[in-house]
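We show some of the complex, not the whole, and keep each chain where it was.
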Amino acid sequence: MRSYEQVQIGVDYYPEHWDESMWEPDIRLMKETGVRLVRVGEFAWSRLEPAEGDFQFAWLDRAMDLFHRYGLQVVLGTPTATPPRWLTANYPDVLPVFADGQIFHPGVRGHRCYNSESLRHFGSRIIERLAHQYKGHPALVGWQTDNEFGLLNCHCSQCNSAFREWSKVRYGTLEAINKEWGTEVWSGEYSDWDQFNVPFGGSRHQNPSYLLDFQRFQWDAVAAFQKTQIDILRAACPEHFITHNFHSYPQRLDMYSVGADLDVAAFDYYPNTSPTKQETTPYSGALSLDLTRGIKRQNFWIMEQLSGTPGCWMPMWRTPYPGLIRAYAWQTIARGADTVVHFRWRSAVTGAEQFWHGLIDHSNVPGRRFAEFSQLCTEVNAVSDKLQGTTVKNEVALLHSFEQLAALEIQPQTANLDYYENIKQHHRALTKLGIGCDVIDLRQPLDGYKVVIAPNLFLLDEQIAASLDAFAAAGGILLITNRSGVKNMNNVCVMLPLPGLLSRCAGVEVAEYDPIGTEMHTIVDGEGNSYACCQWSDLLTPTTAVPVAWYGEDFYAGIPAVTVNTWGKGQVYYFGTHVEERYWSELLANLAEEQELFRFAGLPDGVQASVRSGENGSFLFLLNLDRIPQQVQLPREYSSLLSGKALSGKLTLEPYGVEVLEM
Amino acid sequence: MRSYEQVQIGVDYYPEHWDESMWEPDIRLMKETGVRLVRVGEFAWSRLEPAEGDFQFAWLDRAMDLFHRYGLQVVLGTPTATPPRWLTANYPDVLPVFADGQIFHPGVRGHRCYNSESLRHFGSRIIERLAHQYKGHPALVGWQTDNEFGLLNCHCSQCNSAFREWSKVRYGTLEAINKEWGTEVWSGEYSDWDQFNVPFGGSRHQNPSYLLDFQRFQWDAVAAFQKTQIDILRAACPEHFITHNFHSYPQRLDMYSVGADLDVAAFDYYPNTSPTKQETTPYSGALSLDLTRGIKRQNFWIMEQLSGTPGCWMPMWRTPYPGLIRAYAWQTIARGADTVVHFRWRSAVTGAEQFWHGLIDHSNVPGRRFAEFSQLCTEVNAVSDKLQGTTVKNEVALLHSFEQLAALEIQPQTANLDYYENIKQHHRALTKLGIGCDVIDLRQPLDGYKVVIAPNLFLLDEQIAASLDAFAAAGGILLITNRSGVKNMNNVCVMLPLPGLLSRCAGVEVAEYDPIGTEMHTIVDGEGNSYACCQWSDLLTPTTAVPVAWYGEDFYAGIPAVTVNTWGKGQVYYFGTHVEERYWSELLANLAEEQELFRFAGLPDGVQASVRSGENGSFLFLLNLDRIPQQVQLPREYSSLLSGKALSGKLTLEPYGVEVLEM
């Protein structure tokens, strides 16, 4: 087992925020509570290097030694998300520049241009020093790069030069760029590299090929910046793992390219605590976790887990309901998290994050939330050995792509055609049916899946089309939707009947389309049942496909809206419109039966099921992520991993109740 | 007949967007379809002059020759709306500067300061070369200046200097400016021209006299910029007509001053395709067309006509309903358009306008919309000879002014007193009554009209007042409304009882006013009928006028709200408040009867009637601009120009049905 495969609970701790006299009482309490790991240091640059070249590691040495004395593992963060004031004052090229020319001054975190030479120079130096200092420390097990990478759309001169270089590598010449992007529109042709810039003061309504490449360039800048850190750490600390804590989905960062160089992906998970979000939070959370697992197609970490009400730059949320903290921690484990690190041990008393609450309040009196956390630690420690090495395996995949997300944000097709929301609908339908689902990059191999859902494949190339063709031809069920095959990967419209390269396997052509947006229309299936639809209406002309639903109104009433085509040993569904979730649920339930998918049926709203399995066995997680009690019917007798009791028949899950059953 | 008086259909075509191998098939299909004209070149500067002084006209020569070979006429656009990258990179004074100092960088179109010396130099040079190259080309019939002029509020140093010069010409001295604008308020007096600037970083809540003049200055800059182009073209190509394609109304551009130098005005017409806009689109569209006809008080062109769903920088609209493209093209002809050019032949596959759909989709497979366009071409070509030379003549005028629009935007009187919306209400009332209406600049002579509506004459001078006085004195019916006579033309309040100079002919004075805004009040007429009103309440004291409606509530219940005054041989109505459309409809219907106005009565909602007449006869257009069938009662038998059939009695117009009847 690799060091990052332990199932355990950790906390985020900031020794530099507290008087040193508080350290040992804090760490002793962690130990007593069952905490196994701490993350430290990711914002501490000004303490580690208070002036240029003045490295001060003694305080961290003492903290690390204390952690070790109490048997706690440590993950160290590289501090590059918070360049200290001496660095930004003396080397202002560290600071990002917005499109309007304004500088992103320090004050909050993240004030660093990924392409800054000074940042790379001084960032590499402090990481080298840290790696050298702690490579042999017995407490240290791994590293976190930076913190919550995000896109800044920096427009500084370094970024401008780097974007030119990136484009030269990609296209070679301006002639090629002019051709690929079609810059002849509106006289945008480049004749000299000096004319080629990041989008200064630009409206986003520029050439979409340009805007998509500018996005890709930024993604690559983040990955390249991280790579400089990883190269240093791998060389100095070959025994340590390296991770990064991604935050929130959807967001404009290509998690796949940034994740490619990591040993293990991590996620910062803050499910919304409001009862008004009850219908969505459990499911959008599940999607985020499945997507994080898909980054490396293996188990992952939670590096920051909800521990109290968040607040600060937004008004505070509701305090977590009793059981919520524990239940959402179990949800992460149920979906493949191994180590779950809670943010944060104690709420900060200074700085802009004072009201992003930790496990312990400002008063330093542990309360209800801490007691719940303590129970969680005890439970996880009790079953950790059994769960270690188990993973989540599914028969259904949902294909996902940050390029599609970016392209559909650059050119919104209708007011309500939202790539993320569409993905979420499909994922929620599966989750409510009790069907596990992987969410993976659309270029991943599809071996082993029985059903693949690939929504809104706006950008397409032959490689992706061939992969989907092959999947279906080999017997898979492929479901694709409108706005697919519209463009090539340079964001240029193809001169083919839609869905372009997918017309073959889908056996259908789009004769015309109607962007119905927020207007609610209907489709009618073969039995005369009506379903609401919106966003888009492709008027379908089947070539070899068979219609299974038809439009219910407008001048195209009776025209096919959904078709299915037999392709090799498999089948390809095409959805010309965005149908309500009920239609998808019924279709997927039928497919589950036909394809004999594993499914835990009969879940009430808010209750989720998932399975981890491995050499130690298979474990069924049943989680009530709601404030009211819920019941599920167990198909047979199971033994509870948490209580050791035998359970069968109707199982009542208390509000935020958790069961883990040995299968 | 002048070359721009042909009734015909054209298309916008961009040879530079397509591989040359596609040109001849495209042009052949145009010919076969019945297209008679193409507009080309207005964005092609980077292809015509790829580097400074490197003129490349061979490609356009080949395209022009092809057009000629297939018998198509050509309108060439001057390419100044899209300065190429070499120009903006080497001569950055071309780029506009916003009030906050940000530069309007290239990327989208329109990145050009009208006062830029470099733009004028290089713009004039390419236009001279184009004129020289094509003045004798047999396909070429006319020129379009630039593209869709719009205001940028440029604040560059060239504009700053130009604004000083403009103000010197207008006022002579700073002393005069201080006096006319009342700059002593808030110590804003100028003592040196160096202090006199465009509104840098200014809030719009500055001296309203200054802001209005800054607006006028910008209008003049557009007209002067266009004049440099027109001078070149008239000198080189005396046989060709010159037009400009105005876009969207209302907007902050003085179409009258820009239109003054043109041979014929053109408009880019994109009626909203959404069924949720059914109640407004046919009528706001009719207003735009009547307003365009008023620019030169003669027939006009449509240079871009809706051909598919627009989209790109906004989410896409609904696809045009079957018949909508054809019906709205006929609407433009019904209201005085001669040539109607459809935008665009085929949707762009690259660039920011990919989803502003043309007649043919990206796939290059002509579909339903193209078939409808083809029918339109056939129909128009069949009746073109008959319609040529006919024009629209009306007995009612609606006075309009961009200065009023600007002044009321600079100082909104209440949240919902909107100059354009008020105009639209009056125009819609007339249109629904089947009464044709001219929309003309308020300084135009009023000879020949029986009824003139002049809403919200916020700014007023003796010349306008005298013109209105004279119109009424000679027997005309004049209708004026609140917020009239408030200011002189320098946007300074007059020290007179309102409506100021119009108190004479209106026979009424405003004792006090109450800006009721969005609150709904009522007025009551002589028969006790109630009507809703809002925006404003003038408490009227008739001097010689007679009240015809009174306020229904508040402390001024019973005070006159609407009056009518006999003035010479005519009558002047004064509306102290903004009354609902129903009141206007009833009043205008009565006036129509009294004044024996031509009227096509009995139109259902969405159906419009208008008449073109000339030496060839008179033609009544009946257009159903709705998705449901509608019926109209024909007062006698007519012959259909489209079908040749005799029609009488109840005429059923299919959804988007069109009839043209010989009168």
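Just so it is clear, A and B label the chains in written order, and each chain counts residues from 1 on its own.
The rule we apply is simple: a contact is a pair of C-beta atoms (placed from the backbone, for glycine too) under 8 Å apart; a residue touches a chain by one contact, two chains touch by 3 or more.
Everything numeric in this text was worked out from a predicted model, so none of it was measured.
Here 2 copies are displayed; the structure file describes the full homo-oligomeric complex as 3 copies.
Criterion: only the chains that are shown with their structure count from here on.
Those residues of chain A whose C-beta lies close enough to touch chain B in the complex are 100-101, 181-192, 194-195, 197, 199-203, 205-210, 411-415, 417, 492-498, 511-517, 519, 555. Residue ranges on chain B touching chain A, taken from their complex, read 14, 16-17, 43-47, 50-51, 79, 82-86, 88-89, 100, 102-109, 275-276, 309, 311-313, 315-319, 321-322, 347-355, 361-365, 367-369.
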